[in-house]
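Mind looking over this structure? Questions follow.
Removed: one protein chain of the complex. Kept in place: all other protein chains.
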Amino acid sequence: MISFSNVSKFYDYHTVLRSVNFTVEKGEMVFITGPSGAGKSTLLKLIYRAEDADEGEIIVGKFNVTSIKSSDVPNLRRQIGVVFQDFRLLKGLSVYENVAIALRIRGLPEKEIKSRVFDVLKRVNIRHLADSNPKALSGGEQQRVVIARAVVAEPQVILADEPTGNLDPNTAIDIINLLKDINITGSTIIVATHNKELFRGTGKRVLRIDSNTIAGEEIG
Amino acid sequence: MISFSNVSKFYDYHTVLRSVNFTVEKGEMVFITGPSGAGKSTLLKLIYRAEDADEGEIIVGKFNVTSIKSSDVPNLRRQIGVVFQDFRLLKGLSVYENVAIALRIRGLPEKEIKSRVFDVLKRVNIRHLADSNPKALSGGEQQRVVIARAVVAEPQVILADEPTGNLDPNTAIDIINLLKDINITGSTIIVATHNKELFRGTGKRVLRIDSNTIAGEEIG
Amino acid sequence: MYIGYALKTALKGMYQEKWINLLSAFTVASSLFIVLLIGLILFNIELFAGTIHERYGLVVFLKDNLSELETQSVITEIHKKEGVISARYISKEDALKEIKDKLKDVSYVFEGLDTNPLSASIELRLKKDFITPEKVKTLSKNIKEISGVDEVFSAEKIAETIDYFNRSLSNMSLIVLIALISGVIFVIYSTVKILFYRRKEEIETVKLLGATRAFIRLPFLIEGATIGFIGGLISTAATLVIYFAITYRLSNVFPILQNLVFPNEVIVVFPIVGLILGVLGAFVAVGKLRF
Partner (left out) sequence: MYIGYALKTALKGMYQEKWINLLSAFTVASSLFIVLLIGLILFNIELFAGTIHERYGLVVFLKDNLSELETQSVITEIHKKEGVISARYISKEDALKEIKDKLKDVSYVFEGLDTNPLSASIELRLKKDFITPEKVKTLSKNIKEISGVDEVFSAEKIAETIDYFNRSLSNMSLIVLIALISGVIFVIYSTVKILFYRRKEEIETVKLLGATRAFIRLPFLIEGATIGFIGGLISTAATLVIYFAITYRLSNVFPILQNLVFPNEVIVVFPIVGLILGVLGAFVAVGKLRF
């Protein structure tokens, strides 16, 4: 489903990733870990083409991300749900609208949007906050809105960047269980996290980034 | 140094805190924990008067926060350094300027600002990012800028709201050690966090918020 | 499929940012207002110049005591000349009456006038393209040679002035037009750019969520159209107010202002022009939307 071959990414004055190689199968759930500034977020950004790879080839499903046409980028992105590390909630919109926009973009009818959004808000336990403004939410509540938005359209791929940084351990485990459930229905999932508790005992692959590349692989 | 007597806080449609009572001595370091949405951030906001208490009395040093004059609020806030949960970095400014502004506000001369800012950036390991824009930083790097800004002026009180949510365990421990060092020089510190690892074995008091009030106190 | 949502987004966004939108509509209105005002002035000067053209002619003074037959032959002769549209005979008596009428305000100069000192004359109207200094000069020389003609008053200076005026008017129109059109484009462009800029972060996010260009652009185009339309409306209304103020109030003092013309089409056309400029400006401002 997702494969990196010899992918490198540089910023003006330094290397972030060099010769990264890995494959994630369709329906797999994989964790990525590594110290702060290792390049976890950058790796995920390369997948949804928020950043361009400087070297190598990235394949996501039927898309060759490294040679994709600009007009095809929205199509690629609609296959992917992203839990952004910095949330990226839309300030002007309510929690409901923040989640609904993922479906609006995909052109779903209003009725289906409504039932789907309320369903997913229930699953992340913030159904009662549907009409709130994201600004009036606690850190953990905001994070759950982002998660809801990423999964509501049931995309083929879900990328979760530090999805539990603002959550207490119990809620964090709920979220990981939610992601596992979605994974079982067929979505491919990559979770970038510092939190060893999240992958310990899951039996999933854990890729460790260090020194600008994938330095090791273990089973969580 | 900080005392809450029967403090309550309501939002339009629900109660966040009811009858909160606690005291933090000058030079003490205290942790606050509790599930997502419990009211940890709200409690901290009451201390630096980002929110008004609806009932009760809050004392911070020589300030009675609940009856403070509007024109005294900046004086109160300059006694306090805050690590905001949502970072609140100034987008238009470099990392250096983001940290320096805490000293500019206090009217320090340019020369002292320079040496102090570079000192603190070194301590949180992001000296090399001084000229970067915060937007080009990883989540953990941004969090360290916020921490640097909170401590650079060596305020009497430091409030850290989930200061390690985006940091790997090693960096997180570095930060807690930094806060401990500052605490030893006399600052009163309150850390709100989900992360049990942070307070386990510190021997500091841990206040647990649950059901809208301080439901328990333990030693970490 | 997006339109309902885009409309809602645009309206909501516009309401949320009342200030920016008010200022924008106000800015567009004031520049369109200047365009309209100058346009109207140019239009009216052009109209006026047109009537000068039509009114302007040569005056041929006849010798005293010509018989009716002789007069008629002079008129016939003049009619044959190239460039002459019509010739009107004015008797001595008519001339005095006309002068007295024209100079009503200073009619006291005719106090105690008991002999008619004027000559009979023939007023010629010339074809528009015949009113150039040289042609008028040649024509008046030719007419002077007709027997029975005493004097031809050719007013070369007036012809020259009209000529010069016409040329400088078109030059000025061009400069003013270019300046104003780039002004209006600049204003609408930067207005929408501000709206766009304010939502930069939001747009960045929506792009990352997989929105197409159309999805992102539509609300902006609607906002641009609305601002342009309202701007056009306000400027038209303001111009109408100014127009009526001038024609009704000031014309008491300067009667010539009574002749100002306000083309009715403007009321319909200008808000639409505003709308089109708004959509155009929005389109340019949103730009290529790189993914």
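Labels A, B and C are assigned to the chains in the order they are written; within every chain, residues are numbered from 1.
Following the convention adopted for this analysis, a residue touches a chain if its C-beta (ideal position, glycine included) is under 8 Å from a C-beta of that chain, and two chains touch if they have at least 3 such contacts.
A quick note: this is a predicted structure, and the numbers were derived from the prediction, not measured.
**Q** The chain left out here touches which displayed chains?
**A** B, C
**Q** So one chain is hidden, and I want to know which residue out of B:9, B:40, B:77 or B:144 touches that hidden chain in the complete assembly.
**A** With B:9, B:40, B:77 or B:144 as choices, the missing chain is touched by B:77.
**Q** Considering the whole complex, not just the chains shown, which residues of chain C touch the missing one?
**A** Contacting residues on chain C, toward the hidden partner: 19-20, 22-23, 26-27, 30-31, 34, 59, 61, 64, 95, 99, 102-103, 106, 108-115, 117-119, 121, 150-151, 153, 155, 161, 164-165, 168, 172, 186-187, 190-191, 193-194, 197-198, 245, 249, 252-253.
**Q** Name, in rising order, the residues on chain B that touch the hidden chain in the full complex.
**A** 48-50, 70-71, 73-78, 80, 82, 84, 88, 90-92, 101-102, 104-107, 149
Quick note on the criterion: only the chains that are shown with their structure count from here on.
**Q** So, comparing C-alpha centroids, which chain is the farthest one from chain A?
**A** C
**Q** Express in whole angstrom the distance between the two chain centres, defined as the mean CA positions of chain A and chain B.
**A** Those two chain centres are 29 Å apart.
**Q** Round to the nearest whole Å and give the separation of the Cα centres of chain A and chain C.
**A** Taking the average C-alpha coordinate of chain A and of chain C, the gap between them is 62 Å.
**Q** Just curious, how far off is chain C from chain B if you go by their C-alpha centres, in Å?
**A** Going by mean C-alpha positions, chain B sits 68 Å from chain C.
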